[in-house]
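The structure under discussion is supplied below as C-alpha cells; questions concerning it will follow.
Missing here: one protein chain of the complex. Every other protein chain is in place.
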Amino acid sequence: MLGYAFMGKAHSNAFKKIPYMTWPAPLRPRLVAIAGRNEEAVRNAAVRYGYERATTDWHDLVSDPTIGLFDNGGPNSLHAEPTILAAQAGKHVLCEKPLGRDADESYEIWKQVAATGVKHMCAFNYRFVPAVRLAREIIDAGELGVIRHFRGRYPQDWGDDPTLDTWRFHVAEAGSGALGDLGAHVLDLSRYLVGEIASVSALVKTFLPERQVDDAIEAAVEFEHGAVGTIESTRLALGRRNSFQWEINGSKGSLAFDMERLNELQVFRNGGRTRGFTTVLVSEADHPFWEFWWPPGHIIGWGDTFVNEIHHLLRAIADDSDVAPHGATFEDGYRAAEVCDAIVRSGAGGSREQLSYRTL
Amino acid sequence: MLGYAFMGKAHSNAFKKIPYMTWPAPLRPRLVAIAGRNEEAVRNAAVRYGYERATTDWHDLVSDPTIGLFDNGGPNSLHAEPTILAAQAGKHVLCEKPLGRDADESYEIWKQVAATGVKHMCAFNYRFVPAVRLAREIIDAGELGVIRHFRGRYPQDWGDDPTLDTWRFHVAEAGSGALGDLGAHVLDLSRYLVGEIASVSALVKTFLPERQVDDAIEAAVEFEHGAVGTIESTRLALGRRNSFQWEINGSKGSLAFDMERLNELQVFRNGGRTRGFTTVLVSEADHPFWEFWWPPGHIIGWGDTFVNEIHHLLRAIADDSDVAPHGATFEDGYRAAEVCDAIVRSGAGGSREQLSYRTL
Amino acid sequence: MLGYAFMGKAHSNAFKKIPYMTWPAPLRPRLVAIAGRNEEAVRNAAVRYGYERATTDWHDLVSDPTIGLFDNGGPNSLHAEPTILAAQAGKHVLCEKPLGRDADESYEIWKQVAATGVKHMCAFNYRFVPAVRLAREIIDAGELGVIRHFRGRYPQDWGDDPTLDTWRFHVAEAGSGALGDLGAHVLDLSRYLVGEIASVSALVKTFLPERQVDDAIEAAVEFEHGAVGTIESTRLALGRRNSFQWEINGSKGSLAFDMERLNELQVFRNGGRTRGFTTVLVSEADHPFWEFWWPPGHIIGWGDTFVNEIHHLLRAIADDSDVAPHGATFEDGYRAAEVCDAIVRSGAGGSREQLSYRTL
Partner (left out) sequence: MLGYAFMGKAHSNAFKKIPYMTWPAPLRPRLVAIAGRNEEAVRNAAVRYGYERATTDWHDLVSDPTIGLFDNGGPNSLHAEPTILAAQAGKHVLCEKPLGRDADESYEIWKQVAATGVKHMCAFNYRFVPAVRLAREIIDAGELGVIRHFRGRYPQDWGDDPTLDTWRFHVAEAGSGALGDLGAHVLDLSRYLVGEIASVSALVKTFLPERQVDDAIEAAVEFEHGAVGTIESTRLALGRRNSFQWEINGSKGSLAFDMERLNELQVFRNGGRTRGFTTVLVSEADHPFWEFWWPPGHIIGWGDTFVNEIHHLLRAIADDSDVAPHGATFEDGYRAAEVCDAIVRSGAGGSREQLSYRTL
C-alpha cells in the first residue's frame, strides 16, 4: 500500500474486511508493507492497519518479491512511476483516480502497464456502489431504451477555505482541482453507464485568488451514440458535502441517484396510472454485491463500496478474469483523463472540443 | 385576451380570482373580449370564462377603446404584431413568453412598445412563485454572499410522442422548441436571481427525426459577475412532468428549488452542528404573496402563481409603479431571447458565445 | 353561506371557480347571501366574494326561498340548528366538519336532515384531494389486497401560543380541540379508505394549563375487518404546519401520503428487483378530478380541493345522484363523531372502547 491517509484508510479497511465479508473470499490479502512520506505517520499506520512493515521509500514495495498487488493511494504525482515500476516487477496494480495528472501521463501509465500483462484497475470505486451496478444492469438489459440524457454533478464544499492547504490544491501534485478529483468520477460513471463522450463545451473556473487549481468545471457534453447532457464538479457548493448526483433519461425510462443516499436508486418506467419514480432501496438479496452484506433495508456505507471494488480485483486476479467491463481498467483511467484535457482546452479556448482516444 | 387554450385558461382564472383573493384588489378586471382562431372554441371560451364577447379577429381587441389591458396568450408567431398594435392603441400589454421567436423580433416588440409608454410585462410567471420571490429577497439581503453557481434544468417529457402535433413543434409558429418554451424560463429566473449572462457554451439537439424544432438544449454558462453554471431544458426526460429545478450556491449559503414541489424552498446557511438544507414550506404570513392565500401549510398550486403575477401588473397599472424589478418587462423578454439566440449560435458553431445586449 | 372567515373564503372561492374550471359545470352557483356575526365583516365579505346581500342573522338564509343550497361554515356550535332548519326549509345542506360537537348532536343533525330528503354533505374536503381519491380507487380495485395497517397523524403547531384566542379553544363553541378539528379528518379518511373502526384505545391530552380543549389525542385503533393502527392529532407539533400524513399497508401493497405534498401519492407494489415506493405525481389526464385542472405536473393547491368537493355536491344535486360513497354524508359525519366520543371515553377511563353505531 502506498499512502496512509484518506485512501490508505479506505483501502486498508477493504483488505481487512474482504476475508470475512465476501465469503469465501477469492483471495485472503496479506498486508505486507505500507509506504508513505512521513516516517512516524507511516509507522503508526502500519501498526494501526496491521501491515507487517512500514517504509518511507516506495521502491521498497516495488522490489519486494513477496508483494503480489501494489495499491497506489498516493497523491496524483506519485501515480505514474511507482505504478509502472510495480507492474514491470510483475505485481498487479490498483491505482487511485485520476490515473495520471493529464492524458499524456495517463496514457503512458496505461501503455507501460498493459505491456506487462498484469491486472490493472483504476480505483473508480463508485462503479461498485450497488445502486450504480444495478443501474448498469438495468441499462444493459435495454430497460431504458435509447439513452438521451445524462446529467451528472459532483459538488462538495470543503474547498471554501482559503487557509486550507493540501496537495490537492497544488498543480504539481494534483494536476487539476475539482476536475480530476470529482469531475473524473462523473466522467467515469457517464462512460460506464452511457458510453463514450464525443465532445465537450466547457468552462473551468477558479474562484479563490490564491488557488493554483480549478475550483469548478461546467460542461455540456455529447456522447458518441447521440445522448447529450451536462457535467459539473465543484468544491465550492456550500451545503453539498458529497453530493454526487446523476440522472439518465432514455426512450423507455429514467434513473436518478444521489451519493449522499447511496443505497437508493430512483427508477422510472411507465406504470400506467401509478407511474412515477420508484425509490428502490438497493439492499435485496438479488441486488448487486448484496450477498456480502446484511438483510434487506440494513444499508451499507461509503466505506463498504471499497470492499465491493477490491473484491472485484481480487476475483480477477484469482480467476485470471477480466477487470473490465465492471472494473475501470487503466484504459478507462486514460479515457477519463482525455476528456479532462478536452475540458481544459475547451475552457481555455472557448470551442467545443471533439474527443479522440489513443489506442495501444 | 388573445388565446383560449392553456394560457387562456390560466390567465382568465387569474383575472377572475384577483378581485376576491387579493383584497382589496388594485383593479377589478372587466373581461371585455376574447379572441382566437376557431370560432366555436372562442365562443365557448367566452361563455366559460365570462368574457362579454368573442372574436376570431384580434384586431377587434386592438380597436376596442374600452379595453385597457391587452393580454397576449397566443402562439409565439402572434406575439409581435398584436402586442405592438395594442400598445400603440394605448393599451397596457401582457405577453406570454417567449416574447418573440428570436432576439430580433423580441427587440422590435420591446422597442415599439416601450415607445408608447404603456405598462408592459412578459409573462414569466415563475417569478411569482412565493418560494422564488423569497429566494430573491434572501439574495437581495446578501444572505448568500457572492453567488458562485447556478444550475437550472427544466425537463418535461410530453414531447416523447412522434404522433403529437401542436404549434409548439412548428418552427414558424414557435420559433424554437424546448429552448423558447422551457429554456426561456430557466434563463429568466437565472437573470432574476443571479444576474446577466455573459457567455454560453451550448448544444442544441433534436432527437425525433420529423421534428422541426429542438427537443433539448444543454449549456455551460458564465454570469457577468463571475458565477458559472449549467442550464438545460428538454421535452424528452421520461418521468419528469414539470421538473423545473434550480440550485444556487453562494459564498455564504445555498438555495434549491423544484417546481413540482413549488411551495418548498431549500435553504442552506451555516448552522453549527445542525447545519444542512432547511426545507422551508413557503406558506407563512410573512412570506411573499401569502397575504392572498391560506393559513400556513395550506399550499397553493401552479395556477395560483398567475394570480400573484397578474396582480403585480394590475398594481403597476393602478399605481403607475414600475413593473420591474419583480415583473419581467419586455426588456427582460428581449434579453432572454438574446441568450436563446446565443445558445442556437453556440450549438451550431461550437464556440462559446459572448453576449451583448442592445439598448433602446 | 354561513361564515366569512377561513372556511367562508375557501368555500366561496370554490363556488366562484366551479362555473369555469369544471366545464360544463353541473350547476352555476348564484351567491345569494352570506351571514356572519360581525356586521361590518360580513358586509365586506359580501362585497369581496360577490354575495348579493349580507346578514347578521342566519335565519334570513333559512327563510329565503331563492336559496337552494345552505353552506354552513360557521363555528361548530352553529352547525346543528341552522343546518337542520335549512334542510327542513327544503334546502340542500353542506356542513363543515365536525358535524356536531359530539355524537349525540351529530346524530340529531343527521336524523333531522335525513328525514327531509335533501342532499347533505359533511365537508370532509380531503376526500377530494386527487391523490386520496386515487388511493381509494386503488384500494377498491383490490390492488392492496387485505388491509392490515392504517397509521394516520395530523399534527399542526399553531396551538403553541398561550395568548391566542379563537372559538376553536372554547369548549362551548368547538366541542373539542385537536380531536374534532384535526382528528376528525384522520378518522374520516381512515373510514373512507380502510373501513369502519371497531375499537379505540386512546389518550387525550391538554398541555397548556389555561386551555379548555384537548391539544392532542393518541390512539391505537382496530378496524372491523381486522386491520390495526394508530391515529394521532395535535396542534403542538412544532414545525408541522399542516402535516396530515397517513400510510396504509395491505397484503399486496402499500400507500403513503402527506398533505403538505398533496399532489403526490406513494405507492408500493411488488416490482421485482426494482420494487420500492413510487412517487406518483397525481396530475395526469387519467387521474381523479384532473379533467378540471392543468397539464401533467402543474400541481394544484389546497384551496383547489374545495372545487373538487363542492362540484361533487352540485353534481349530486343536479343529477339527483348519491353523495355517498365519495362524498361524506351526515351519516359519515355522525360516525366520525361516534369515534371521537369513544376516544374521549377511552382517554378518561383508560379502557379500550368498542364502537357501536346508531342507525336511523
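Chains here go by letter, A, B and C, matching the order in which they are written, and residues are numbered from 1 within each.
Everything below uses one rule, namely that a contact is a pair of C-beta atoms (placed from the backbone, for glycine too) under 8 Å apart; a residue touches a chain by one contact, two chains touch by 3 or more.
This is a predicted model, so every value here is computed, not measured.
For the options A:Ala41, A:Ile299 or A:Leu355, the residue in contact with the chain missing from this view is A:Ile299. Residue A:Gln156 is the one among A:Asn72, A:Ser106 or A:Gln156 that touches the chain not shown.
Although one chain is not shown, part of subunit A still touches it, namely residues 6, 10, 12-13, 16-17, 19-21, 23, 48-50, 156, 158, 240-243, 259-263, 281, 283, 293-304. Contact between subunit B and the unshown chain involves residues 134, 138, 265, 267, 269, 271, 273-281, 284, 286-287.
Across the interface with the omitted chain, subunit C contributes residues 148-149, 151, 153, 155, 157, 160, 199, 201-203, 205, 207, 216, 218-222, 226, 228-230, 232, 234, 236-240, 247, 249-254, 268, 270, 275-277, 346, 350-352.
Keep this in mind: only the chains that are shown with their structure count from here on.
Between subunit B and subunit C, the centres computed from C-alpha atoms are 36 Å apart.
Taking each chain's centre as the average of its CA atoms, subunit A and subunit B sit 40 Å apart. Annotation for subunit A: residues 275-277 touch two or more other chains.
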